[in-house]
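The complex appears here without one of its protein chains, the remainder shown in place.
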Amino acid sequence: MMLAALDSMDWPGLARVATVLALGGGYNTSLVMIGVAVLGFASGIVGTFAVLRKRAMMSDTLSHATLPGIGLAFLAAVALGVEGRSLPVLLAGAGLAGIAGVGAVHVMSRHTRLPEDAAMGAVLSVFFGLGFVLLSYIQTLGTGAEGGIAKFIYGQTAAMSEADAIVIAIVASLVVASVVLLFKEFRLLCFDPDFATAQGWPVGRIDLALMGLVVIVTVIGLQAVGLILVIAMIVIPAAAARFWTEKLARMTIVAGLFGAGSGYVGAALSALMPRFPAGGVIVLVAGAVFLFSLVFAPRRGVLSGFVRHALLSLDIETQHVLRRAYEAGEAARAPGSVAEAVRAVEIDSLSITRSWSPPRRAVVLLSLAARGFVSRRGGEVRLTSDGLDEARRVTRNHRLWEAFLISHADLTPSHVHRSADLVEHVLDPDLVSRLEDELRRGGKLPLTNEPMASAHPC
Amino acid sequence: MILPDHPAAPRTPIASRPEHSAQSPMSVHSLTVAYGSKPVLWDVEYETPASSLVAIVGPNGAGKSTLLKAVLGLIPVAAGGAVFWGKPLADVRRRVGYVPQRGSVDWDFPVSALEVVTMGRYGMLGWLRPVTRRHVEAARAALDQVGMADFADRQISQLSGGQQQRVFLARALAQEADLYFMDEPFAGVDAATEAAIVDVLRTLRTAGRTVVVVHHDLSTVEDYFDHVMLLNGRIIAAGPIAETFNARNLQRTYGGRLTLLDAVSQALSDVAGQK
Partner (left out) sequence: MKLSTFLQLDLPAMLAALFATLACALIGNFLVLRRQSLMGDAVSHAVLPGIVIAFLIWGSRATWPVFIGAAAAALTAVVLIELVRRYGRLDAGTAMAVVFSIMFAAGVVMMEQAAARNIDLDAECVLYGQLEDIIWLAPTTLASLLDPAVWEELPREVWTLFGAFVFTSVVVTLFWKELKLASFDPALASALGFPAGRIDLALMFVVGIVAVAAFEAVGSILVIAMFICPAASARLLTDRLSTQVAISLVLAAISAIAGYLLAAFGPMWFGHEHSLAASGMIAVVSGVILAVSVVAAPRYGLLARRFRPEAASAGTAAAVRE
């Protein structure tokens, strides 16, 4: 049924899409696209810090809280005989109400036992409820203004005038400039507020400055995407940008670009397809960027994480095989050296390889063969001489770690990947040689027949 | 080297600071801290000797970290307070450095080790002024001093626990303070880090700085420090190691919990054996 609805639409041709994207879709469309792109840039940049400060839902609270401000500003303007629908008046009211909402959350979460999330939920719903009551009152006045005010809830991008676009562009540029100036302070605030306090920075005031910028972005975004979805413009580009970099400055710029791109493309699409409201489409474009980042980002993405995990798991499995082969050789007590016994071990008959499913076994053996550690000799898979060296190294490393963990169980260095990190890289040399002595006394130190240094090139 | 012979511009060299020799870096006066209506520190009176390494020791819940946070103004005090070189903290913030306990920050935050250390310079920069090359170089030198120069560009979650601790130490060094507070810097670190921290402590003392460290390992107190404060809700004893760190005072500090703490009994027998 949905599909039927979509089928019955007039889809724009590629040429038309290209024209609109290249700002050839008429003056108004281009104006809206540029206005929303500038807005998206500013909201992405401010959003970076809102997200890193874990203030995403606070921004949501704030944007819902603007509604009663809009209603009151309208009523106040009408009472004073000013044109109630004038944008600056309504936005001023929205900003004041947003600040009042933040203040209320602050008082409740700092000075009572209520958790911050309850305070935010309460402010969000009560302020919005009050806004709705005011709207229903304005409706009864019969001024015909209610439509003009209701557009703030869901946004009405197409109604953006040239003057509006200019106001948005100026305010957004001021917001971006403020973030550039306060970059250092915001970084400190978001990363380590305790340290900032200890250094004498007024953390509360920096926090307030950040929330103030969020209020400003929210207010200029109300008209474009509406007060429920403006949160998306602040949070989504920043959350998406986080996947692509470990540098704050870069993340800020990427977030700004994602925001600008989503706004630009979203506004264009909505202009091309009249039945798709701009606010929703812009957020969906941003959402697509987020989804792509979540899945495909090179380091932090889900896919790369999955691949890394698979490789790590393969690495550990191959090390297990090598160590088990070495141990089997030791245990065999065949005539001749341990080395010969180890090389005689049939990899396929080890209990560890037999416990795996056939595909898993195939992958691990393939990886061992590819690195030249095993080869097929006489119909059986056995270690090569490189494989023997590697097996010795792995076993020695494993046993040193075991010995270390037994003797120093209270002090396990964090972040140590036991099988991948060589003992020598983590522990100091004295300790390693003591551990080696311990192993040697128990007859458990591999490599008795060759110098140790050659087995683990560092 | 991060501790310059001639400290950077607006600050006067140590020797010529009249208050430095005349007054204790920190004097605590009848400091009382309460969580809710439950007091955790009562009437703490203390004068930090200049150019010294001071250990604060005491059982869990004795209020060691609380003492640091209270004098630094991070938590409200019920009564009393501290002055630094005879002045309120607000006047001398820049001269007081702090290394908090590890784990208080978001390790996944997009910053590199060097950027964390550079934050130590923010205090002398002040509002709105951007970080300049000079400050980045100072931060790099501080990283080098703790043996972490090779890790400058690593995102901090990719460092080991000990390495993270060293980065935070470097941040304090980059601040070029005269008085440092460190909250359990040795907790859970590897041997290399422990050695690096001790090295830094000694360099700081040689340069005339004072360091106050919350410490949990009684067996190293005598090796690492020259003054000790034994704390358990109130000050049990405080003074030079030789006079203060003895079996009787430890017994009074740790009290009935003694049997539970192997480390303490070990330290006690060590101390007793030396007598």
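For clarity, chains are labelled A and B in written order, and residue numbers in each chain start from 1.
The rule is simple: a residue touches a chain if its C-beta (ideal position, glycine included) is under 8 Å from a C-beta of that chain, and two chains touch if they have at least 3 such contacts.
Just so you know, these numbers come straight off a predicted model, no measurement behind them.
Colleague: Taking the entire complex into account, which one of A:I216, A:L229 or A:V364 touches the absent chain?
Modeller: Of all options in A:I216, A:L229 or A:V364, contact with the hidden chain holds for A:L229.
Colleague: For the chain not shown, which residue from A:L135, A:V374 or A:L445 touches it across the whole complex?
Modeller: Considering the complete complex, A:L135 is the one touching the chain left out.
Colleague: Looking beyond the chains shown, say which of A:I153, A:A198 or A:V265 touches the absent one.
Modeller: A:I153
Colleague: Even though one chain is hidden, which residues of subunit A still touch it in the full complex?
Modeller: Listed in rising order, the touching residues are 1-2, 5-6, 51, 54-60, 107-108, 111-115, 117-122, 124-133, 135-137, 139-140, 150, 153-154, 228-229, 231-232, 235-236, 239, 242-243, 275-277, 279-284, 286-287, 290, 294, 300, 302, 305.
Here, only the chains that are shown with their structure count from here on.
Colleague: Show me the residue ranges of subunit B that touch subunit A in the complex, using the header's touch definition.
Modeller: Where subunit B meets subunit A, its residues are 72-74, 89-90, 93-94, 96, 98, 100, 104-106, 109-112, 115-116, 119, 122-123, 125, 127-131, 155, 159-162, 171, 175, 188, 190-192.
Colleague: Going by the contact rule set out above, which residues of subunit A touch subunit B in the complex?
Modeller: 52, 181-185, 187-188, 190-192, 194-195, 197-201, 242, 245-248, 251, 411, 413-416, 426-428, 431
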